[in-house]
Structure formats: structure tokens, C-alpha cells
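Here is subunit A:
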Amino acid sequence: MRNLTGGEESVTVPGATVREVIDNLENRYPGMKARLREGDRLKPGVAVYINGLLTRGSILERVDADAEIHFLPAISGGTT
Partner candidate 1 sequence: MTENKEYKVVGTRPIRHDGVDKVTGRALYGADFQIAGLLHGRVLRSPHAHARILSIDTSRAEALPGVKGVVTAADLPTAEDRIADLGEGAVNLKYLCDNIFASDKALYKGHAVAAVAATNPHIAEEACTLIDVEYEVLPPVLEVRQAMEPDAPLLHENIKTTSMGETAEEPSNVASHIQHKLGDPEKGFAEADIVIERDFVTGTVHQGYIEPHNATAHFNQDGQLTIWCSTQGAFTVREQVAEILQHPISKIKVVPMEIGGGFGGKISVYIKPVAALLAKKTGKPVKVLMSRTDVFEGTGPTPASYIRVKMGATKAGKITAAEAYLAFEAGAYPGSPVGPGAMCIFAPYNIENVIIDGYDVVVNKPKTAPYRAPGAPNAAFGSETVLDEIAEELGIDPLEIRLINAAKEGDRRADGPIHPRIGFIETVEAAKSHPHYTAPNGKKHHGRGIASGYWFNIGLESSVTINVNADGTINLIEGSTDIGGTRSSIAMQAAEVLDIPAESVNPSVVDTNSVGYTAVTGGSRTTYATGYAAYEAAQDVKRKMIERAAKLWEVDESNVQFADGVFSSINGKEEQISFRDLCGRLGETGGPVVGSGTVNPGGAGGAYATHIVDVVVDEETGKVEVLRYTAVQDAGKAIHPSYVEGQIQGGAVQGIGWALNEEYIYNDEGEMTNASFLDYRMPTCLDLPMIDAVIVEVPNPGHPYGVRGVGEVPIVPPMAAIANAIYDAIGIRMTELPMSPNRLLKAMGKI
Partner candidate 2 sequence: MQDFGYIAAKTVSEAVALLDEKGQTARILAGGTDLIVQVREARRDVDWMIDIKSIPEVNVLDYNADTGLTLGAAVECFKIYAVDEICDAYPGLIDATKIIGGTAIQGRAGVGGNLCNASPAADCIPPLIVLNASCVIAGPNGERELPAEQFCTGPGQTALENGEMLVSLKIPAPASNSSSFYLRFIPRNEMDIAVVGAGASVTLDDAKQTIVSARIALGAVAPTPLFAEEASALLTGREVSDATIDEAAQAAQAIARPISDMRGTAEQRTHLVGVLTRRALNGAIQRIRDAA
């Protein structure tokens, strides 16, 4: 996604939910929304971390003022 942000690894945008954060990212860096959202949901295969914790994978997730958000590929796994 860095090519969309002009090389910036970390950007600061306002928003009280993941949805608002994505919308605000889109305003600043057009194309961002297409990568992160599909309709009114998070795009399949994208995981959201808020302050280091993996969230429930919803754009409805609430975000604190100083929260650090990461969009990463979703993971899966297998035990016995």
C-alpha cells in the first residue's frame, strides 16, 4: 500500500471506527478503499490489528484517539 501513500509507511488519519479510518484514508490516498473494503465489509483476506491486537475483522470496530492500526494479510492455521 506504500505506493498509494507515496512511500509513507505510517500515516495519521482521524476516525472513530475502522470504517471511518478507511474512508479518511481514501480521501487522502485514493484507491485505498478498494484494497481494504468490499461493499460495507472488510475485504476478505485483510486483517486489522488495533494496538497490536488482532480484531474481529469488522469495519465496525471502534478506534481510540491514539490507536495504532495495521492492515495485514489474514492468517489461518492448523493444530492437531
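Here is how the candidates were picked: all candidates are chains of the complex that A comes from, given by their letters.
Everything that follows uses one rule, which is that a residue touches a chain if its C-beta (ideal position, glycine included) is under 8 Å from a C-beta of that chain, and two chains touch if they have at least 3 such contacts; residues count from 1.
Nothing here was measured: the structure is a model prediction, and the numbers come from that model.
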Subunit A in this complex: which of 1 or 2 touches it? 1
Could you pull out which subunit A residues touch candidate 1 in their complex? 1-3, 9, 31, 34-36, 38, 43-45, 49-56, 68, 70, 72-80
